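Note that one protein chain is taken out, while the other chains of the complex remain in position.
A, B and C label the chains in the order they appear, each numbered from 1.
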Amino acid sequence: MLLRAHADMYAIRRFEEHIMRLFLRGEIAGTTHLCNGQEAVCVGLGYALDEDDVVAGTYRGHGHILARGSEELRLAAELLGRVDGLCGGRAGSLNVFDPTRNYIGSFAIIGGSIGAATGAALALKGTGRVAVADFGDGTTNQGYFFECLNFAKVYDLPLVFSLENNGYMEYTPIGNVTARPDDLAGRAEAFGIETERVDGMDVRAVYEASLRAVERARAGEGPQFLEYRTYRFVGHSRSDPGDYRPEGELERWQERDPLTLSRRALTDELGTPDEDIAAREQEVDERLERAIDAALASPFPTPEELEVLS
Amino acid sequence: MLLRAHADMYAIRRFEEHIMRLFLRGEIAGTTHLCNGQEAVCVGLGYALDEDDVVAGTYRGHGHILARGSEELRLAAELLGRVDGLCGGRAGSLNVFDPTRNYIGSFAIIGGSIGAATGAALALKGTGRVAVADFGDGTTNQGYFFECLNFAKVYDLPLVFSLENNGYMEYTPIGNVTARPDDLAGRAEAFGIETERVDGMDVRAVYEASLRAVERARAGEGPQFLEYRTYRFVGHSRSDPGDYRPEGELERWQERDPLTLSRRALTDELGTPDEDIAAREQEVDERLERAIDAALASPFPTPEELEVLS
Amino acid sequence: MIEFRHAIIEALADELAADPSVFLLGEDVAAAGGVFKTTEGLLERFGPDRVIDTPISELAMTGAAFGSALMGRRPVLEIMFGDFMALSMDSLINQSAKWRFLSNDQVTVPLTVRTAVGAGGRFGAIHSQNPGTWLHNVAGISIVAPSTPGDAYGLLRSAVQADHPVLFLEHKRLFSMKGELDRGLVELGTAAVVREGADLTMVSMMKGVHDALQAADVLAAEGTDVEVIDLRSLRPLDLETVVRSVEKTGRIVCVEEGPVTGGWAAGLVGQLAAQALDLLEDATIVSAPDLPVPFSPTLEDAWLPGVERIVAHVRARLAGV
Partner (left out) sequence: MIEFRHAIIEALADELAADPSVFLLGEDVAAAGGVFKTTEGLLERFGPDRVIDTPISELAMTGAAFGSALMGRRPVLEIMFGDFMALSMDSLINQSAKWRFLSNDQVTVPLTVRTAVGAGGRFGAIHSQNPGTWLHNVAGISIVAPSTPGDAYGLLRSAVQADHPVLFLEHKRLFSMKGELDRGLVELGTAAVVREGADLTMVSMMKGVHDALQAADVLAAEGTDVEVIDLRSLRPLDLETVVRSVEKTGRIVCVEEGPVTGGWAAGLVGQLAAQALDLLEDATIVSAPDLPVPFSPTLEDAWLPGVERIVAHVRARLAGV
């Protein structure tokens, strides 16, 4: 499984590198938020979920969407604003989602994912299905977050709060504007919600903790809270060079790049031959090449669509 | 001081009884929310504050306004919608306030008082003045509450969170819709805010705890949180008979009526003669009689006012 | 004859009975039956999974209602007073109203939001507003506002059955009003001519419709034959019905319980002018002053457009003043 996880994380990384390139070439307009560095959360959490579990994510959602199994071609096409996009080009990177994979939204409003997942969990209660609310550290200062912690606990909803703590809002370090920033999970504990802090760079740790939480929620034990400690290796969005980082911080975290960790574990612990890893990576590279090309070949929607609708 | 406190609590109780009578007589229209049972919080907290400290309260605000020293005549006139009202009749019971006494609002939106007091505290930081946010238990499930806990702690604001936990929202027991209802103060602790739980029926306990909190805030130790355990002896608002209460609950709490407790302490502990207490109470009765009569004699505002303004 | 509030209970009960995916949520709606008693008895009939008391958490409630709608449920959310809608708007505007469009029509959001609105009850500035206009410019939702028990029933059932978000406004001064209930559905987005007349078209909503009808009676006695239209829907606007009426009368007076700037009345007249300027001999608006709703009875009565002001306005207008 680790080899597959490695390949899936690798695919997310490469996919977003393609996206960045398309941006710089002017093929993609507007803005985009990459999860570069946070892939272990996407994949490890994704593996812990069943197909009919439900995920609500954020504008930083490409990785989670791919982890749900959505087609790379269609995701790329969406970011390019093409008809073959997951949302026909209407949504774009900030808002893209894939209801066919039970990924119900990339919420561009901070906290929106939590409200929606809370409602999904309300609808799923008693069905054995679970909903996941994905969000970032900055979101733990938002009203939606707290109200939904209470709401989910009151009705014992099958909801997993998935906090990706990458240490930053857009450009502001979370500690600058947050009380007790080292204990964000403590905010959930105040509601009597079970929490776990997880190494968000280690895909196996993410998977195992996520599975525990998901299974508890599935078993009717009410909402669960996971705090993944992670880091984004790139700026907040396209235009951000990330100057606000203290010197050396990025480099320290890069030593724990989820891809480095998984590659090392594959080699050192499981004795996976380098060629096997390389072969899988090459497979991904080729697949993505094809997907991006196909996405670029997809036409733009015609303006007539709007006239029909309104 | 206890005799004065007793008289002040007694005045609030009697004032609101007048108001209720005026309501039933149709002299006051709309709705009104009495703090009957919660007077010890108003008076004990009020005594702990300086004149230039600032209070933001709720629609259940008459007691706090009187505790700030606002004129009974003008408060009554406001509830009657008369020109001599604290707000010229524009605000009414739900919204009445008295900026001349640094009582900056009776917030009819749950949580509004907390936001406003947070801002007042931001403005007062470093001046030695303190702001108080008064609110109820139902408000501890509201986004404003949590966001402001964080906000106040981040900037170390001179703010006292004053939670009057009377066990009920409008008609719903707080425990029905609240995670860990017995530890609402724990929600503040998750932000590293110092908290204290206080017997809200005992005016001396309220005063002492409030003074400690206010002095800490004044000294620059950042936001403080007080949970007063209290009870309202009447319905949520005019039209509510309070049927939702379990049998015997009201009676149990009435044994701890703040007026009973203060009267007992005066007699048993301080040996205050009954006549002294009775004399003070009669003084209040007569003063209120005059105030209410004067308020009733105040004219209604003329409609022309609106034309001038718009 | 049935009270407006009972028509709402009936509509909710009939929808709850007809469709297991329908459920209600809101503050004090279950055990207490709602502060306006518009959900009384429903907890007892349908149980706590279908009628849910919530904490005071408008963000969570509205977000959760949306999320459950995405999963195929049909939530009916009560926001106690319309004034509190300001706390619900994010999820309505940025989620419910947009998701179908964003999904490329893959999902629907069958959400109904009910809320008690309007002035005249001495509730003051923060419990008397008309939040319909706050959402009037938001594509993707419907906004309806009945003036009779029959319409309340028919529109509410249509709202719950609709596959898109509907804001359903209940005027506080109508809750005790009585009227017929024939259990017919009323199509969203349709206005109704509630009094025929040849001289002048008067358009209003909710409580204002009853004021308009009274004013029409007074004016009839003076020889002015007023046609009264109950707009019933703020979004979409049923311009067609209004145009048809103005074709006959050439004159329109809108009566709005709120300030004119940014109100629905000015918008309606504007769209009418843009579509049928030639028809218009006269177009005016009776509205509230540009001020919050005051508490004091004398002031609130002066703030409200009311029968007298409407009548005086029409008289002056017809006299060419």
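The rule is short, and it goes like this: contacts are C-beta pairs under 8 Å (C-beta built on N, C-alpha and C of every residue); 3 or more make two chains touch, one makes a residue touch a chain.
No experiment lies behind these values; they were computed from the predicted model shown.
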| item | value |
| --- | --- |
| Per the touch definition above, residue among A:G46, A:G63, A:G119 or A:G138 touching the missing chain | A:G138 |
| Of B:T31, B:N95 or B:N141, the residue in touch with the unshown chain | B:N95 |
| Candidates C:T38, C:T54 or C:T133 - the one touching the absent chain | C:T133 |
| Contacting the left-out chain in the complete assembly, out of B:I12, B:A40, B:L73 or B:I114 | B:I114 |
| Absent-chain contact - pick from B:M9, B:L124, B:L184 or B:A213 | B:L124 |
| In subunit B, positions touching the absent partner | 54, 56, 85-88, 90-91, 95, 97, 99-100, 104-105, 107-109, 111-112, 114-124, 131, 143-144, 147-148, 150-151, 154-155, 309 |
| Sites on subunit C contacted by the missing partner chain, in the whole complex | 83-84, 86-87, 89-90, 92-94, 97-98, 101-102, 125-126, 129-130, 133-140, 234-237, 258-274, 277, 280-285, 289-292, 294 |
| Hidden partner interface residues of subunit A, rising order | 29-31, 81-82, 85, 88-92, 94-95, 108-111, 138-139, 141-143, 169-172, 176-178, 244, 300-303, 305-307, 309-310 |
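Criterion: only the chains that are shown with their structure count from here on.
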| item | value |
| --- | --- |
| Lowest number of touching-chain links that must be crossed from subunit B to subunit C | 1 |
| Nearest-to-centre chain - CA centroid comparison | C |
| Centroid-based (C-alpha) most distant chain relative to subunit B | A |
| Subunit A and subunit B: spacing of chain centres that average the CA atoms, whole Å | 46 |
| Separation of mean Cα positions, subunit C and subunit A [Å, integer] | 40 |
| For subunit B, residues that touch 2 or more chains besides their own | 141-143, 176-178 |
| Residue numbers of subunit C (touch at least two other chains) | 54-55, 57, 59 |
